[in-house]
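Excluded from the complex is one protein chain; the other protein chains are retained at their positions.
Chain naming follows the written order as A, B and C, and within any one chain the residues start at number 1.
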Amino acid sequence: MLRIGLLGCGRIGQVHAQSIKTLKGATVTAVADAMPEAANVIATEAGARIDTAQAILESDDVDAVVIGTPTDTHFDLIHGAAASGKAIFCEKPIDMSVDNIRACIEAVDGAGVPFMTGFNRRFDPNFAAVRDRIAAGDIGEVELVTITSRDPAPPPVSYIERSGGLFRDMMIHDFDMARFLIGEEFVSLHAVGSNLVDPAIGVAGDVDTAAVILTTASGRICQISNSRRAAYGYDQRIEVHGVLGMLRAENQLETTVELASSKGFARSPAQHFFLERYTAAYVAEMAAFIDAVETGNAPDPSIRDGLAAQVMADAATLSRETGKPVSL
Amino acid sequence: MLRIGLLGCGRIGQVHAQSIKTLKGATVTAVADAMPEAANVIATEAGARIDTAQAILESDDVDAVVIGTPTDTHFDLIHGAAASGKAIFCEKPIDMSVDNIRACIEAVDGAGVPFMTGFNRRFDPNFAAVRDRIAAGDIGEVELVTITSRDPAPPPVSYIERSGGLFRDMMIHDFDMARFLIGEEFVSLHAVGSNLVDPAIGVAGDVDTAAVILTTASGRICQISNSRRAAYGYDQRIEVHGVLGMLRAENQLETTVELASSKGFARSPAQHFFLERYTAAYVAEMAAFIDAVETGNAPDPSIRDGLAAQVMADAATLSRETGKPVSL
Amino acid sequence: MLRIGLLGCGRIGQVHAQSIKTLKGATVTAVADAMPEAANVIATEAGARIDTAQAILESDDVDAVVIGTPTDTHFDLIHGAAASGKAIFCEKPIDMSVDNIRACIEAVDGAGVPFMTGFNRRFDPNFAAVRDRIAAGDIGEVELVTITSRDPAPPPVSYIERSGGLFRDMMIHDFDMARFLIGEEFVSLHAVGSNLVDPAIGVAGDVDTAAVILTTASGRICQISNSRRAAYGYDQRIEVHGVLGMLRAENQLETTVELASSKGFARSPAQHFFLERYTAAYVAEMAAFIDAVETGNAPDPSIRDGLAAQVMADAATLSRETGKPVSL
Partner (left out) sequence: MLRIGLLGCGRIGQVHAQSIKTLKGATVTAVADAMPEAANVIATEAGARIDTAQAILESDDVDAVVIGTPTDTHFDLIHGAAASGKAIFCEKPIDMSVDNIRACIEAVDGAGVPFMTGFNRRFDPNFAAVRDRIAAGDIGEVELVTITSRDPAPPPVSYIERSGGLFRDMMIHDFDMARFLIGEEFVSLHAVGSNLVDPAIGVAGDVDTAAVILTTASGRICQISNSRRAAYGYDQRIEVHGVLGMLRAENQLETTVELASSKGFARSPAQHFFLERYTAAYVAEMAAFIDAVETGNAPDPSIRDGLAAQVMADAATLSRETGKPVSL
């Protein structure tokens, strides 16, 4: 039974607590949050104690920590957890600074603790099936990947202001997905971005609509498009072309019901947002973390995957600002 | 070059004239219609002469006749054509009386002329593919067939009054399709029907909504449903279950365009009615007739297929009236 | 907090225990099963005590019972639970004998206890959405319902022998769904059935492939088809036609992934069987039961819905044997 300390009891902390509840083999023993109320909700539901993050890091009845606190606290928590030999699950982004992430890698490697980066989409059953079928040779060598990722509506500008911008807080998931699928590291990136959804986002210095082209050394190509707006629900699709054909994963709709009327054939909207769409992915992700820690296998996605995506997000931000491709 | 005399220049006559125009290997040399204007339209377009049906049947420059006149004229025209040795293509139903159809079979057999019944749906590329793939063993032995056939809107009651009723003018196509797909003759039939679409149809003694169950000696089952109403366009679908799986043919929509909006995902209506949906089928049907006559192969569907479907339509009419199953 | 006694710890008992675990507002306090091992699994997982059914019926810390034992034990358990004032959730069929069900209705009505029949499919989000949208007027008055229900593979013949046959153990769900959707009671039924899947089923006196036509007094029609075989997974579809159009619910596939290759476009099989397909339905069903008991609203589907479906199953069995329609 893996004993987990949950650091951060906001929305994502609740998701992980709920996942752990449905899984055998792990239990939440302690929770911490700056907001006592938030901590209380999860503690009650999970039968866990409330404590400070520091106390949890030092406690004997915690084997692993799940870090879902604000990004600027990750660095210290990771160092603390590594120092006390806890296994670490950390939400993306690990840190806004790639230098800091490199420092974290050093700490984690030095301590020899397992570390998993929270790229939940790798565990979506559809996307995971695409990856598995690429590996099984269903489409032969990969040639071109197209990733579409659109949020149903823009976040508050206050969020945008401290998020690091669209490439670092939103497209970072797609950079990881691109790496997950393409089978080779990228060497070059060109990004464009516009402010079409909410003028306030532009005022805050960010874009809300963006597209990126990535290439690998052997010439494989990846296209990514992002928008902070999608009237029809959370738009999460991937398409992978290879020598023998294409694999694609479509959106999950709210129901399978179709209405045929004089206007034609109408199906349900896509599931609204990440909590609906990635429910199964969050459970599978936590199961993979627990399994990796218990078996001693290296968690995947690793801390280096977290670094790689952050490097790409920085490059995209730079490319968009300069109007020039960036080498990776 | 097969020289065709077109008997009947109404809507279906025009369809056949247009099909023959796009085909090599045949030409319309003469046309006849009770309405001079209708005859004139096709004659001009096809470069054919206008004549009486009788003169066409006796003429030396006509090898085959295409009969698209009112049903009550078929009997005499078939006998005339057989007597003068013309190949015959005749629209369904061959005749309202199965005894008359048997008499036609005798005349046609006696004269040894080729005869094809106009069950156009057998030539729909989708339905033909279903049949071909059943024959290829894709689903193993057939177990259950479901046929859905709904017109976009009811015909005028004046048409209903002389059509022989829903089972004889509409479901007759589905009876032929059932025989085309099930791979065995039916032995029993049970029909129900209601008047839900237009009260005037009920006043005229007919139903506008109906369902039938058919069974074969080995226990294969076919379900057919018909309605004179479908808000979303001409509904023409088949589904065939076998040991190894299911083959189904969906409707053809007006376009492949999909609109995703806050209401969900919306596609086009189905193609409106038979002229749109079965355009390719009508051309393929006429090509098959021309090919059969030129090669000397027996045309398919045959005059006996026309009889079999009419027998089933009579049985369904009786079953609906008596509320009892009818043996075939 | 509703305190539940779980009677029967087989497969369906485990499903309900798991549902209750994820719901707030209810807890399993006691479990009973003839097999101590089965009882032990759920008791451990739920933190409940193991007891005899009789003791549970008489216990003070149980407010409601969930009956998932073999059908022939339902009668006594329902009477016992009613006598001790427990709310009752009972799996279908309530009893093989409609007279017995009527006796249960008397007992339940006399005791004034809430009773819910386990027609889980009413709680499938897709089918429930179809019903809601009919009620919202999306397709106007209902005219024709088509229900397709196929198991992935036949059960063991030992199960068939005591199940009451296909119409009573399998199509009973579809009879309830037909009533749920058509908006009017049925007055007539005609059933056909064949033995095409497994000869041993025929030897046991049952059919494995069947179709039924049902009609209402106003002329609405329902078609149902069943088979014990579907190579592509559990086939559970409904289609409802009304004045203004059609509502249909398609199968849920294992993933949204599509492979495009030289053979065409291939999607995943349908979810394998009821445990996969109706996961959400089972949770919603138990939530509805708990909510009904707690609020004092009448549970729906009621014990009378259980009776009505059993009456239809008996009629279908008779119709199939006699080859004649049966009035309801």
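Assume contacts are C-beta pairs under 8 Å (C-beta built on N, C-alpha and C of every residue); 3 or more make two chains touch, one makes a residue touch a chain.
Just so you know, these numbers come straight off a predicted model, no measurement behind them.
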item	value
Given A:A200, A:I221, A:V311 or A:L328, the one touching the chain that is not displayed	A:I221
Candidate in contact with the missing chain, chosen from B:I224, B:M246, B:A288 or B:A309	B:M246
Hidden partner chain, touching residue among B:A260, B:V311 or B:V326	B:A260
Touch criterion as defined above, residue of A:R150, A:H173 or A:R267 at the omitted chain	A:R150
Sole residue of A:A83, A:V157, A:A211 or A:L318 that reaches the chain not shown, by the stated touch rule	A:A211
Touch residues of subunit C, complete complex, unshown partner	230-232, 253-254, 260-270
Residues belonging to subunit A that touch the chain removed from view	141, 143-144, 146, 148, 150, 188, 190, 192, 194-197, 209-211, 213, 215, 218-221, 223, 225, 227, 229-232, 235, 241, 243-246, 323-325
Contact set of subunit B toward the excluded chain (per top definition)	22, 125-126, 129-130, 133, 138-139, 244-252, 254-262, 268
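Rule of thumb we're sticking to: only the chains that are shown with their structure count from here on.
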item	value
Chain closest to the middle [Cα centroid of all protein chains]	C
Residue list for subunit B, restricted to those that touch at least two other chains	230-232
